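Notes follow the structure.
Missing here is one protein chain; the remaining ones are kept as they sit in the complex.
Here is subunit A:
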């Protein structure tokens, strides 16, 4: 039987997290869009001013098993600010390796992020889901999530790199 614990990521986990980021991008059919490297993840999450926080799901070996612990999932989040609601938390990425899905690990990660959010005085938790990912949408709705794109018509927009450079006048 596999025992999985949810803990805060350490700098040494960045290699494993990078591997899982690439797996998730492949699952979302957008793997050519992963541009950052492990060293960026380290600098941006474990430097003097972290731009994100991360939890990892780590499977622990059973008695008599020779293999060591293994990172099998992660949840990457950061704090945001709503002019209407104040402090919020945004769950940017959540992923559990397919062979470990169906055991409630994803729910445990979300629950842990919810605890952090409450601890930091946040009033809301936000995340985005792709419209074809019904399994994820069902999981989040079961936890009390509401689809704001459907309910209130909010669309995510972006000025990507080259366009932003033009706006900056560079």
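Everything that follows uses one rule, which is that a contact is a pair of C-beta atoms (placed from the backbone, for glycine too) under 8 Å apart; a residue touches a chain by one contact, two chains touch by 3 or more; residues count from 1.
One rule holds for everything that comes next: contacts and distances are computed from a predicted model.
Enquirer: Which of the following names does UniProt give to the chain that is not shown: "Diamine acetyltransferase 1", "GPI-anchor transamidase isoform X3", "Oxidoreductase" or "ATP synthase subunit gamma, mitochondrial"?
Expert: Options "Diamine acetyltransferase 1", "GPI-anchor transamidase isoform X3", "Oxidoreductase" or "ATP synthase subunit gamma, mitochondrial" considered; the missing chain's recorded name is "Diamine acetyltransferase 1".
Enquirer: Of A:3, A:27 or A:154, which sits in contact with the chain we cannot see?
Expert: Answering carefully, the residue with contact to the hidden chain is A:154.
Enquirer: Please output the residues of subunit A touching the missing chain, sorted low to high.
Expert: Looking at subunit A, the ones touching the missing chain are residues 17, 21, 25, 30, 33-36, 40-41, 44, 49-52, 76, 78-83, 87, 90, 92-93, 110-111, 114-115, 117-118, 122-132, 137, 140, 143-150, 152-161, 163-170.
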